[in-house]
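Note that one protein chain of the assembly has been removed; the remaining protein chains are unaltered in position.
In this document, chain identifiers A, B and C correspond to the written order of the chains, with residue numbering beginning at 1 in each.
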Amino acid sequence: MTRLKLGMVGGGQGAFIGGVHRIAARLDGKWDLVAGALSSDPDRAAASAVELGIAPERSYASYEEMAQAEAARPDGIDAVAIVTPNHVHAGPAVAFLKAGINVICDKPLAATAEQAEAIRTAAEASKARFFLTHNYTGYPLMRQARAMIARGALGRLRVIQAEYAQDWLAEDTSNKQADWRTDPAQSGAGAIGDIGTHAFNLLSFVSGLEAEALMAELNSFVDGRRVDDNAHIMLRMAGGARGMLWASQVAVGNENALRLRIYGDKGGL
Amino acid sequence: MTRLKLGMVGGGQGAFIGGVHRIAARLDGKWDLVAGALSSDPDRAAASAVELGIAPERSYASYEEMAQAEAARPDGIDAVAIVTPNHVHAGPAVAFLKAGINVICDKPLAATAEQAEAIRTAAEASKARFFLTHNYTGYPLMRQARAMIARGALGRLRVIQAEYAQDWLAEDTSNKQADWRTDPAQSGAGAIGDIGTHAFNLLSFVSGLEAEALMAELNSFVDGRRVDDNAHIMLRMAGGARGMLWASQVAVGNENALRLRIYGDKGGL
Amino acid sequence: MTRLKLGMVGGGQGAFIGGVHRIAARLDGKWDLVAGALSSDPDRAAASAVELGIAPERSYASYEEMAQAEAARPDGIDAVAIVTPNHVHAGPAVAFLKAGINVICDKPLAATAEQAEAIRTAAEASKARFFLTHNYTGYPLMRQARAMIARGALGRLRVIQAEYAQDWLAEDTSNKQADWRTDPAQSGAGAIGDIGTHAFNLLSFVSGLEAEALMAELNSFVDGRRVDDNAHIMLRMAGGARGMLWASQVAVGNENALRLRIYGDKGGL
Partner (left out) sequence: MTRLKLGMVGGGQGAFIGGVHRIAARLDGKWDLVAGALSSDPDRAAASAVELGIAPERSYASYEEMAQAEAARPDGIDAVAIVTPNHVHAGPAVAFLKAGINVICDKPLAATAEQAEAIRTAAEASKARFFLTHNYTGYPLMRQARAMIARGALGRLRVIQAEYAQDWLAEDTSNKQADWRTDPAQSGAGAIGDIGTHAFNLLSFVSGLEAEALMAELNSFVDGRRVDDNAHIMLRMAGGARGMLWASQVAVGNENALRLRIYGDKGGL
């Protein structure tokens, strides 16, 4: 068995999604985490590397340094996982793609359209590959739904109802996770970017249909909030199906409720 | 105990909602059905009256005749239930209101705005009262939700998600119930009028909020259908809350699924 | 339409199940309640009759008097509903059966085996018929389950899990309903008689199988309670199937939870 070598940008002490990526990477026993630029704070980066068993010489102070150093090592990483806040996706993604290292990037793609375009340009120019982790597409239930639709079990699709409701931002909350997600400069968007992107990706992935047009209303219900915390969207899909998408971080009573319903002329899921 | 005397327009053999009204009227033992214009077909009207124990002299050939005759009797009906297709709501409603007889009318109010205005005019001019049976408002769960919201248990309302999904018109179906409901001249509208009206009424009844603006997309998915069979609506409610409403008669797998969710800054239902 | 004439023993002011029987009798519009011995308290009996629209001369002071008088009238009742506490089932049942009047009796059959035998003897000797209202057998879901099993959809039955859990007697409660149900002289039994009888009847009705042997443990968990408030029973059914029955009035969180699961070699319900 050949094990793959993984690096990580972000995911140091106090982070949230980095740990989730590490657990996922461990499940099949095929990856070893061997390098990292785990925090923009050098002390935290070093301490985090020790905790995770990363050798000191492969704990880097910046992603730029890491990309260059790992590309130069004969035993350099096979891929890097980028698990930073949204506005720090494009920088490392471009750096590693330029260094020829495969990139696994957390969603959403970026905080701005410009950043997204920069990633696309770098990905197209690189021999390495770029992967965006819309993780819910990996759920067996979603794969099953997609396969049933692809083989025509639902017939011609008519209606898609997607929703992703949370309530952890129903009040004016301050903590490491809330702070960057509600700062437009770091997140780029609120509920629509953090969880709406999952619902939007998933409805397209499962139905096999692209959205051709949409009409959205984004609201910020919490006083002083600078990003949307609730999004209502109507969708016109290719082929004539119609859809609705609701993403909310203020739906009190919903810890983390993702729901997808698709109806065709022969069946519903 | 004084029992009230009920008349009925529509609801003869082969009808659907008339029987539901009769069951509801029987539950508390306070009503007797004593008169009717049960069908536009005279033979069916007479046969239906016999089945329901209505005396022959109070089985009428038309609602006009019934309104006049019952108004003239010393033991005339206390109220009439109108359970006809939508385009035959305004005619009998106006006739009985003019005759001074209370009216219980099935929803939706009418098939056109003109008919609705005629009912309003007649109701304002009459000593009798006009009741529209949005029956779901009578459910204890809805009353409880409304009371909780009214006393502030949810705080300031933010988001309302209402839906009413059915699937019985997912194909091009022909039967007595389907035929008039999919004929624009008789129904005035499709899913939005038949069931969307329940969802729209209910969200306002429970939340205590009126819609100030809306944006709707109505679709007819079944080939040849002349009324909408799916409706997606975005709502702006008084006070700033936002909502979505989905009504569908083509959502395969949903026999009759009415669902209302309301979220405020202190709680959700 | 010929309407049937119903009498009632019990069910006066303050009673519980009598009102439920009246609602059920009204649903199809084929019964009129015309006579009653509604309470053992004469004043309450008379006042209750007035409320229910029963003519004063057909409001009786005792069931004995009612049985004789109604049997003698040319327009006497077609059937009597007995809705008294368990220990007052046998008396009126025998009296009306002897008078040739059909009996609809609430469950359980009686408070003692002797009373039950007396009813059987009277029913066998009478031209009238005796009905015991295990009402859950009337639910469409149960009829459907029974039909599926009868036509072999589950194959040969193996396992039956029945339960009926409530919590309204989890504490030492005193009210009209609780008092007689927890008095052995009036109820004859506790949870097993009040609700276990439903579960036992239903499992047999739906499965089509009789119990051949059983092993039961009855407990009284509330201090001072003189009847069982929890029953655990293991069942050996005819044909080899095995079952469990749980009936409880102390299962906090269960308002009224009846559940039946049946498994055969080809399917489960």
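A few points about this structure:
One rule holds in what follows: contacts are C-beta pairs under 8 Å (C-beta built on N, C-alpha and C of every residue); 3 or more make two chains touch, one makes a residue touch a chain.
Nothing here was measured: the structure is a model prediction, and the numbers come from that model.
Note that the absent chain touches A, C when the full complex is taken as a whole. The chain that is not drawn here is touched, among residues A:G29, A:P140 or A:G224, by A:G29.
Annotation for chain A: contacts to the undisplayed chain at residues 1, 3, 22-23, 26-29, 33, 50-53. Within the entire complex, the positions of chain C that touch the omitted partner chain are 154, 158-159, 161, 163, 167, 170-171, 215, 217, 219, 221-222, 230, 232, 234, 236, 240, 242-244, 246, 248, 250-254, 261, 263-269.
By our rule, only the chains that are shown with their structure count from here on.
Taken pairwise by the contact criterion, the protein chains link up end to end in a single open path, with no chain closing the loop. Separating the centre of chain A from that of chain C, both taken as means of CA atoms, is a distance of 59 Å. Between chain A and chain B the centroid-to-centroid distance comes to 46 Å (mean Cα coordinates, whole Å).
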